[in-house]
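Accompanying notes for the structure given below.
Note that one protein chain is taken out, while the other chains of the complex remain in position.
As written, the chain order gives the labels A, B and C, with residue 1 at the start of each chain.
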Amino acid sequence: MIPRYSRPDMAALWSPETRYRIWFEIEAHALDAMAALGVVPKESAEAVWGWWATNPAIDVERIDAIEAVTKHDVIAFLTWVAEEVGPQARFLHQGMTSSDVLDTCLAVQLKRAADLLIADLDALLDVLKRRAYEHKLTPTIGRSHGIHAEPVTFGLKLAQAYAEFARGRARLVAARDDVATCAISGAVGTFANIDPRIEAHVAEKMGLSIEPVSTQVIPRDRHAMFFATLGVIASSIERLATEVRHLQRTEVLEAEEYFAPGQKGSSAMPHKRNPVLTENLTGLARVVRSAVTPALENVALWHERDISHSSVERYIGPDATITLDFALARLTGVIDKLLVYPERMQKNLDRMGGLVHSQRVLLALTQAGASREDSYRLVQRNAMKVWESDGKLSLLDLLKADPEVTALLSPAELEEKFDLDYHLKHVDTIFDRVFGQ
Amino acid sequence: MIPRYSRPDMAALWSPETRYRIWFEIEAHALDAMAALGVVPKESAEAVWGWWATNPAIDVERIDAIEAVTKHDVIAFLTWVAEEVGPQARFLHQGMTSSDVLDTCLAVQLKRAADLLIADLDALLDVLKRRAYEHKLTPTIGRSHGIHAEPVTFGLKLAQAYAEFARGRARLVAARDDVATCAISGAVGTFANIDPRIEAHVAEKMGLSIEPVSTQVIPRDRHAMFFATLGVIASSIERLATEVRHLQRTEVLEAEEYFAPGQKGSSAMPHKRNPVLTENLTGLARVVRSAVTPALENVALWHERDISHSSVERYIGPDATITLDFALARLTGVIDKLLVYPERMQKNLDRMGGLVHSQRVLLALTQAGASREDSYRLVQRNAMKVWESDGKLSLLDLLKADPEVTALLSPAELEEKFDLDYHLKHVDTIFDRVFGQ
Amino acid sequence: MIPRYSRPDMAALWSPETRYRIWFEIEAHALDAMAALGVVPKESAEAVWGWWATNPAIDVERIDAIEAVTKHDVIAFLTWVAEEVGPQARFLHQGMTSSDVLDTCLAVQLKRAADLLIADLDALLDVLKRRAYEHKLTPTIGRSHGIHAEPVTFGLKLAQAYAEFARGRARLVAARDDVATCAISGAVGTFANIDPRIEAHVAEKMGLSIEPVSTQVIPRDRHAMFFATLGVIASSIERLATEVRHLQRTEVLEAEEYFAPGQKGSSAMPHKRNPVLTENLTGLARVVRSAVTPALENVALWHERDISHSSVERYIGPDATITLDFALARLTGVIDKLLVYPERMQKNLDRMGGLVHSQRVLLALTQAGASREDSYRLVQRNAMKVWESDGKLSLLDLLKADPEVTALLSPAELEEKFDLDYHLKHVDTIFDRVFGQ
Partner (left out) sequence: MIPRYSRPDMAALWSPETRYRIWFEIEAHALDAMAALGVVPKESAEAVWGWWATNPAIDVERIDAIEAVTKHDVIAFLTWVAEEVGPQARFLHQGMTSSDVLDTCLAVQLKRAADLLIADLDALLDVLKRRAYEHKLTPTIGRSHGIHAEPVTFGLKLAQAYAEFARGRARLVAARDDVATCAISGAVGTFANIDPRIEAHVAEKMGLSIEPVSTQVIPRDRHAMFFATLGVIASSIERLATEVRHLQRTEVLEAEEYFAPGQKGSSAMPHKRNPVLTENLTGLARVVRSAVTPALENVALWHERDISHSSVERYIGPDATITLDFALARLTGVIDKLLVYPERMQKNLDRMGGLVHSQRVLLALTQAGASREDSYRLVQRNAMKVWESDGKLSLLDLLKADPEVTALLSPAELEEKFDLDYHLKHVDTIFDRVFGQ
């Protein structure tokens, strides 16, 4: 966890205090269910909840000190609770195993993390939608291979991003539900010493579903799927960040990250206005993705469980969620305040001497009776001249002067092929598909 | 693609011939739709489909030869079709771009691959269910950290695997539907030269949904999610394969891969019977997983598209699906024919002098009034003696001889704590959860 | 292995025939050494080498057929040799284990692959050096964050690439030597049934060093290091390929992949000239890198060996080396024939109204007595105006008109700060460092 790439709510979710609070809730709800089943005295549950009602501070240092002796975190926590509550606390954790607490706690944390990330995605989607509609009909050049292709609109670029992040949101909802299970099944998961109804009670109270078959641990394919889903979302962040970085290039400059007054782009070069936020997002995407492989390696635990997954999750649990939360918020800010330059987009559109309309001419020639191969040849030989002139020659002019072309298409027909609106006629269709009608 | 790790149906799906057949279908269905819209002559579509009805062989070598000149695969294919069909073929591909064909074809291939994999999973699930019920009540030791913990049944192990692969199946269905989209939207995806109704027609005919917003290419977050899902399933294969490898260890030998007569385990050591299939599966899982990172790196294409994803997909498309198909089938065979040794399981269960019952004694002492800490100490001091005797001492005997223990629990009460059935009483509950009632 | 991304020498190295030839050499050299030690009859070695001297064809199909029965590749091979040679062949492989043959063969293959790759790197380095000197003093804008920074030369860009690939070459030499070890140590590596002098003899004959301690297998940290090194080289390929892709962007167009007459850039847009080779290299880099993680996962074999590494190596051994060989050769071709446009570089250099000289002014102001903060402010306020004018205003003109600036620097002093040669004065120093004096 790197403070500069953290936001408070997500960071708090992974604090020791939050973890201990969740542990308490799991243990105390389990105690309630035991008491209801007559396994433990009702007084025990009352004493424990009574203490909790006093809103006691979590003494993390004291718990750490006990753990330094016992070398076991859950026992340390229970020992501290017993110190606070008194002898009634001795019924806590009865028939349970540490993993019941740890794995269910992790499920709660990942579920809450997913909820924060879903809210982040909603905020990003809102901004993308607003700016997409703002630039729904702002023409700009579409580029394949970094080379001018045909016109699109800036709104279409954002609509694509919207659709992509909407998919990411749907996948995250699925991954959240997949990972949000509760296991209170005792050693090796047989419920030998704990009634399955206790698990059901805790699951309901903690907002989880029950784990159908645990083996002391909740199976790690659930977590692998969760982190893989974060990795896909991170890759979508990289895609949109890369788009902004490209648009801000000196030679392109169709859009720009907002540049705050007083900000310094470079200690050496005062003129610089750099896309540092989106470059940073590119790096953060790599960080989030780096959680995927260890999460996959965590699946194949030995027999009913080993603890190799635990250290991995201490890193990737906080790091992947905190970093993705930060990255989504940062990206939302970038898009929200993005400086967009329609004049420059138009200027770039025009700089290729009309080459972007070459396909329409190709089709028209075909429809006028030329073979596909001949049409291609006719267009290409004129297009190449324009290309080599660096946009100084005009494709339309050259075509009008090519007798093989004019034998098939009149000047007026040729001119009609260079109309920009032709390319924008289905923007509404696409927006309807993406945002609904 | 490694022939020894391939099965014919999946391999055929990735052959040049299959690819060209799918290309034809996409182009020809698009032509139908164009003809219906009056954009091209109906005769063109009739000519093309008429030729197809003659069931022509796909001349892969000829297409390759054309591509060697044009350096463009789709143009090479269309040129070949034109050679075969004649001039009516010139209306094919009108307003379309190569990516319309390539990306929609890949969607078809990945969808069909997913269907094969889902069938593989179904076969595996069947076998797991059968063998889980066969050994529903076969007692065996549950192990955490590779150390004997408490009794489970062999059926529970397989039920866990069933639940895990059932989750994998559900995720694969979602990933399949996510990746199965059709884009026929022309250069940079604006439908400038092709009516969106053509896309809708092709999508329906090819069993795909439409891509709401493509940018010449179908966005690669879909593919990333697909390969990530394969990676999670591969990790589950690794988990079950690792279980078998452990069970077959010389000292454990509770189960064994089927050993065919005439098979040689080692060229040097004739006595060897090695878990080579599950070791192989462990390696194949690594191979499938290795597709995940490049698939994630493929997401951030530049602007409306670049072609960096293409070479990656030429490898991982076939490799990940063919390898996973093979691995699932191999795993199904391993489980189907797995030699299971219940006597050995019982023998291993008994070898620790009753230590596996220590938790029940712990709980009983607590319930008899001892503090948790005292109970733990009483059990541990006797358990350690048994442990150090390598199972020669009996925990029950030692407890009966410990006055601090007998002050709390009578010999009869102690004996009752060493009953195996106690651990199996919720197996039905778990089976009901996993397999339904 | 994808044929279109393969070159013949490297592909041949991974053919079954080459593998069997190497197996033969290992077995036959070992037999020689056994005969020299008197362990086997000299006639046996003579018979085996005598057969080999007839240059027998390797009957891959026959060997495959035997393996289909024995399910063991080395036994199948030895059985075939025995069929060919007759009873004297029965002394082959005595005291050896399959891994002795397989692992030593893989070492030979990886060493030869490394030699091919080193030759590839030498060819690339030659081309980089030639073109670096060709453009040693061709001015071009240096860019940080994609934004114009200060002038560099195009030769410096290539010198950087040269230095990077020279490092890659040195690392590959080290990785080659690391992986090129011979193990002929028998089951579990104790030499119980085979004299260590046999290993020494085979090692010398095959051009390998001896493996100091093998455990039936050669330890896989060696292979992990090898594939990791390939992954780093692949990443350097991605870096240089990305540079070319950027330079070829329509708006930048300072360099361009060679475009063959008759080549079609796009089936739909005849005007396109796309950087498809370098985009392809970007994807191929991802493929090579994808071998790193499974190679790392292969290290932790169980006890003296398991066979999980084997299937992984069947994929990544050929794929990573063949792909990298192809990619290096393709990159060499791209750089060799790269179209470089110095006029366009100059035009781009000039387009920012002299902003690229802002740092020199900053330093001059500091040296003229202004505080660093004041200097920065003075430059930035003028630079921002130029920036916002899209290069229409001139920084030099604005500075000359700023009284706070002219209070510190005279017009002549300001003009001197806008001299391009100032930036190139240490190019020789850098070239001397990179290429030697």
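FYI, a residue touches a chain if its C-beta (ideal position, glycine included) is under 8 Å from a C-beta of that chain, and two chains touch if they have at least 3 such contacts.
A quick note: this is a predicted structure, and the numbers were derived from the prediction, not measured.
K.L.:
What shown chains does the left-out chain touch?
P.N.:
A, B, C
K.L.:
Which one, A:Ser98, A:Ser209, A:Gln346 or A:Gln367, makes contact with the chain that was left out?
P.N.:
A:Ser98
K.L.:
Based on the whole complex, identify which of A:Arg222, A:His309 or A:Lys417 touches the chain you can't see.
P.N.:
The one listed residue touching the chain not shown is A:His309.
K.L.:
Which one touches the absent chain: C:Ser144, C:Gln346 or C:Ser394?
P.N.:
Of all options in C:Ser144, C:Gln346 or C:Ser394, contact with the hidden chain holds for C:Ser144.
K.L.:
If the hidden chain were put back, which of C:Glu25, C:Asp115 or C:Asp178 would touch it?
P.N.:
Considering all chains, including the one not shown, the answer is C:Asp178.
K.L.:
Which residue numbers on chain A touch the omitted chain?
P.N.:
Spelled out for chain A, the touching residues are 2, 4-5, 69-72, 74-75, 78, 93, 95-98, 186-187, 193, 245, 260, 262-264, 266-269, 274, 276, 279-280, 282-284, 286-287, 289-291, 293-294, 297-298, 302, 306-312, 314-316, 319, 323.
K.L.:
Tell me which stretches of chain B touch the chain missing from the display.
P.N.:
141, 143-150, 245-246, 248-253, 264-266, 268-276, 279, 293, 297, 344, 348, 351-352, 355-356, 358-359, 362, 376, 379-380, 383-384, 386-387, 390, 395
K.L.:
Go through chain C and note every residue touching the omitted chain.
P.N.:
Its contact residues with the unshown chain are 78-79, 82, 87, 90-91, 93-95, 142-146, 149-152, 156-157, 159-160, 163-164, 167-168, 171, 174, 178, 187-193, 196, 210, 212-213, 215-216, 219, 221-222, 224-225, 228-229, 231-232, 234-236, 238-239, 241-243, 246, 282, 285, 289, 292-293, 296-297, 299-307, 359-360, 363, 366, 371-373, 422-427, 429-430, 433-434.
By definition in this document, only the chains that are shown with their structure count from here on.
K.L.:
Relative to chain B, which chain's C-alpha centre is the most remote?
P.N.:
Measuring from the centre of chain B, the most distant chain centre belongs to C.
K.L.:
Just send me the rotation angle from a CA overlay of chain A on chain B, rounded to the nearest 5 degrees.
P.N.:
180
K.L.:
Could you put a whole-Å number on the gap between the CA centroids of chain A and chain C?
P.N.:
Centres of chain A and chain C (C-alpha means) sit 32 Å apart.
K.L.:
Just curious, how far off is chain B from chain A if you go by their C-alpha centres, in Å?
P.N.:
Distance between chain centres, rounded to whole Å: 24 Å.
K.L.:
Hunt down the residues of chain B that sit against at least two other chains at once, touch-wise.
P.N.:
In chain B, 78, 93, 95, 187, 193, 282, 289, 293, 297, 302, 306-307 touch at least two other chains.
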